[in-house]
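One structure below.
Complex shown without one protein chain; remaining protein chains in place.
Showing chain A:
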């Protein structure tokens, strides 16, 4: 019975044997020429620990071995690891740290396997930390606590260098930041407190400096291009070496410094700001503006407000144009005056088309911009031209399209399209009832004097009006049309 015959191992003796194994491990890690562990070595080391823990008290050395395990790490770290780290700086220090951390993890793995028997019963009995935690904690308390400030500064300095366009060793940074994460043993506290906070502060300061220069030197489109580029690069930075949890915080800082702080200045730049872009139809720049400003809180409100001002301005200019043209034609010929107003209505429709396209293309159909467009049109659509209300103008316009020999000569398709657009513009007119009155009168004349060019179009516009304004609006008109057309046809 071999198990019972074994000799009592004295603590000193046993530890001397273990120490040999530990030294061998250290040599291997330091890269010294040392043969690898054989399975016999392994078993002997494991067995020694096992025996020392299962001997009868007072020779049960579990507590002492647990302490000596920790001491083994502390010795190694203070005698070899810390000195080698203290004598290096910047990037060299970072590389050394990565190497030492990797070594440390290997050492923990091996030693905790040798001492594994302690993990099985002793630590549970005394509610102590398991072996691998002890190992990592040693590194944390001795190395990390002392160096993390220096490390952080070195990393941030490298990041700023990369921002200025220099090439840096990204893998190195990834390894270093992994240490911050791993040292937390499941918690992100160390990464966040010892690195991320400072990194975010530095990022904000960096972009604040850049922005204050760019806002003075660059035009709005150029500034926006730079901003977009920066955001893209920072996002890439996260994927290359930062921890993914940093992404939203980082982007938020950059957006804040580049867009929120200087937002208004940017939009109101005299020759290249939002107004100018709208005036010059710079759709790409406007799309970019939308993309950027939609990311910051309340970012789109000023943009939509400028959009509304612009559209109102354009519309009001059309009204004025029509007024001027009308007042110039002092002739009493109603037709000629009417022509100017027809032109006005057509131009209003074109304006609507143009800016509706802006809302859907540049501004991705955002509700703020739909609202801005609507409000703008409501403002100038209700201004009359030379005495005629917009309701009347619109009705006259329809009349011209629908009657025979009307001033508008269009294909069937084009007519349909135009009627559709007229109905849309009608939505902005406040006194729709007035429109209904004028329309009905003109419809009656068309029907009575057989001047209606096309029955289908007549019906079609009524359907559209019904959809837009409800059945009440169109009931009389529909009645008239059915009366005349059905009876005439038969």
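Here, a residue touches a chain if its C-beta (ideal position, glycine included) is under 8 Å from a C-beta of that chain, and two chains touch if they have at least 3 such contacts; residues count from 1.
Rule of thumb we're sticking to: contacts and distances are computed from a predicted model.
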Listed names "MICOS complex subunit MIC13", "Elongin-C", "N-acetylglucosamine-6-phosphate deacetylase" or "Cell division cycle protein 27 homolog", with the criterion being the UniProt name of the chain not displayed: "Elongin-C"
Touching residue (missing chain; options A:120, A:233, A:354 or A:371): A:120
Touch criterion as defined above, residue of A:38, A:127, A:239 or A:472 at the omitted chain: A:38
Residues of chain A (touch criterion as defined above) contacting the omitted chain: 1-3, 6, 28, 35-40, 42-43, 46-47, 50, 54, 106, 109-110, 113, 116, 120
